[in-house]
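Of the protein chains in this complex, all but one are displayed in their positions.
For clarity, chains are labelled A, B and C in written order, and residue numbers in each chain start from 1.
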């Protein structure tokens, strides 16, 4: 497969929705420990709405799909994760400029733009114990693998591994952004819920592109 | 001992206060099952106040002591048991007419007047699952024993046994007065708290007069 | 037991001290545990006195003020106050035209208020009338029982009669009005959890996680029956049905619907319950003309709710709407 078309993106989103549904209680339990016990419910509400919207009015091209996803997330999630995931997809949409099939490099650039959107919206830095700690290493791994000539599938698998590692690395961190920051030192020793859902997002992308999603 | 003097009455009240203190949690537990979980606290508050008052200003004669007890109970207990026990002692005081030593028959008559006060204040009949179900058989036994020529000590022991039996007999009853009546059929199967404290009162009288109180 | 207190024995006294400081518009006699309108007695106005055990806040002290009560006597937790308190309060709120005792129907309260009236009659020439409020349909009512408990209807009685007293009506008229509001009211309550009386230190009754009590009182008295935990819709039905079965509430000028929280019930849930109850009333042709939703007659930390319905007429609506300025109910001033 040369690039990412709208069907692949749909597979990605449906796959993400499915893993969020499956991990819903786990995400909420992580959020209960250092937040307000709603991250699973938030992400599930959002991704259910995205799946429904995509089914009801299937978008014509990747840009439309990403934009629709962003809008639905922003409209249905709320909390911190709604604007952040919404911004991620909104910036991705802007970076794809109406192409019907995204080249691997374009897809990677779009993801990078999305991450930058998350950072500019949320002001989190690496090490603040947020979704950024899963997303940033994932995109670095993605870029590195593509630069080495890896296929998009290979590169996304590397990205997913890096996201998982980034997610795991949030456990010892002391949160400096989001609700977990209120706990101060007590936030250490708990895995960040947003980094956990972000790792699911990257894993779903890898699965969708490999065709096993 | 020929009759009941102020010291004997004091022994009675102190003995009653001591058994209420000891049975406080048990009385409250009975009240929790079919009432509002305060009968132990109520009686304990009242009898502590009575003991303190009697110590602070020891009354000169039985009438004064009984009247003081009534007043302190009415002022310090509240709820249903305050006016009822208060009325019991108030009517006893009225029935003793200033004598310094009460003949057994006078003491029995005073108790009977007290019971009548309880009944006229609370309108309970035998079988309504109240303190009356312990007091009435007790006073019947007292009168019967005295009529047979028994000593006051003997008669009060008979009264105490009758009170205990009357108390036990409240268990299967369906309450028709007081807070337990709200439960309807569900009040059956529980011993009445007021009948339980009333049995303690009669037992304390028996002990006080026997000299072992 | 987890509570914000020091010694359970000091809870009521210390709470009254805090309330006194928080509400300069009240005057508190700490020795006698009486709460007064700061300007009592109001000359020419019938004095309205109520009270009861503590643990029902904002009842009773939260309903003192212009347009409602003149004084309240506070008992220990769930224990009626004593006659001396009511006698003293009666004396101090008599504006020259008598005092009305609004008594919640509990054996203890009724006896203590009775004895207070006897004391007052012996000591002063204050005219005293008493009206006993008894609206709880969960309780069997007969000549041979203690009758129905007084629960939520007291708020309607105290508010409506309070407004009428402010207009200068006389003692007999006010007593009649109080009886009329009471007779037009019915209530029914339920508990999700028991309360914990501080002096006892553990829940009054044990309720498994999957059961609720229907027909509970406001003192942690267990209810008439225990049923499996149910959706709000079904619970609403279990409360509304017996109320409507006991009295016809259709027609006329509509009803006051009062959905009361028992102390630990979030408003989010109470409003949802009100929605369910209002829908059932619609079906039955009962028209909510006025609504009150909130924790007004609580039972310490009990979770649950009760519904009280009062049939209104034109006059009662006007009196309900009249200005009132108390800590618990306030509008128009």
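Operating definition for what follows: a contact is a pair of C-beta atoms (placed from the backbone, for glycine too) under 8 Å apart; a residue touches a chain by one contact, two chains touch by 3 or more.
Everything quoted here is computed from the prediction, not taken from an experiment.
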When the whole complex is taken into account, which chains on show are touched by the absent chain? A, C
In the complete assembly, which of A:62, A:83, A:114 or A:137 touches the absent chain? A:83
For the full complex, which residue in A:21, A:41 or A:64 touches the chain that was left out? A:41
Write down which of C:86, C:138 or C:278 is the residue touching the left-out chain. C:278
Absent chain, residues of chain C that touch it: 2-7, 11-12, 14-19, 21-23, 54-55, 57-58, 62, 77, 192-193, 209, 212, 229, 231-233, 235, 259, 263-276, 278, 288, 291, 293, 295, 298, 300-301, 303-305, 325, 330-333
With the missing chain put back, which residues of chain A would touch it? List them for me. 28, 32-38, 41-42, 45, 74-84, 121-122, 125, 128, 176-179, 181-184, 186
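In this text, only the chains that are shown with their structure count from here on.
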Looking at which chains touch which, would you call it a line, ring, star, complete or other? other
Central chain (by mean CA position): C
From chain C, the most remote chain by mean C-alpha position: A
Could you state the distance in Å from the CA-based centre of chain A to that of chain B? 75
Centroid from C-alpha atoms only, then distance chain A to chain C, rounded to Å. What do you get? 55
From the C-alpha centre of chain B to that of chain C, how far is it in Å? 32
